[in-house]
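Data first, discussion second: the structure below is written as structure tokens.
Only a single protein chain was left out; the remaining protein chains are all shown in position.
Entry: chain A
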Amino acid sequence: MAAAESPSAALRRRDLCSRGIRLAGKMRADVVDLLDAYVEQQGLDASASVAAMEGVPLAAVERWDEQTGTQRLLENLAAYRAFRTLLAQMLEEQREQLGEADAGLGRALAAVLLQVSAFAYHLEELLRLESRGIPGEEGDGPPPPPRLSLFEQKLRGLGVLRELAQWAVRSVRDLRQLGKPSSAAGTAPGLAESP
């Protein structure tokens, strides 16, 4: 049975969740803009299907409403740590391919990378608040990408940004669940009340 949360901890949690929701919302808007720019600059078809790629965390989840708060935080943290590495790889590839020719896209990628890093830190704060140990990052990141062709790199980048956009929405929903007054991370999930 989870210990009752102190009022100050509950307030702090709700505050962190509210700020996290705003961060995730801004991040999502920027990722969507970046996605549009990326598709255009890379000459891709926006409607192209991209198969799931190794190392890219999938936002899709079954029984989302049954997750505990801790599960939500841990899965979010793992995902954004992976995205941090993936975006850094994309930025490097971008510089190699285009050099300074596409500084705008590079800047946009760097800005999103910064937001992803900030959000990962924010999630760590929430985990600390829940007195949960922060999982180490060793072996957490995606494996080093196999040597991909230029086109495969572009498709992978498309997949990364798409999943990141989905994760941003999922994170908003997760934090909203966490921020509910009745919710504390380790307790049983609050199942949605259906009319």
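Keep in mind that, in the parts below, a contact is a pair of C-beta atoms (placed from the backbone, for glycine too) under 8 Å apart; a residue touches a chain by one contact, two chains touch by 3 or more; residues count from 1.
Assume contacts and distances are computed from a predicted model.
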UniProt protein name of the chain not shown, from "EF-hand domain-containing protein", "Ciliary neurotrophic factor receptor subunit alpha", "ER membrane protein complex subunit 10" or "Protein TRANSPORT INHIBITOR RESPONSE 1": "Ciliary neurotrophic factor receptor subunit alpha"
Option from A:L34, A:V112 or A:V172 whose C-beta touches the chain left out: A:V172
Selected from A:L34, A:A59 or A:L109 as touching the chain missing from the view: A:A59
Chain A, residues in touch with the chain not shown (by the definition above): 25, 28, 49-50, 58-62, 64-65, 159, 162-163, 166-167, 169-170, 172-173, 176-177, 180, 192-195
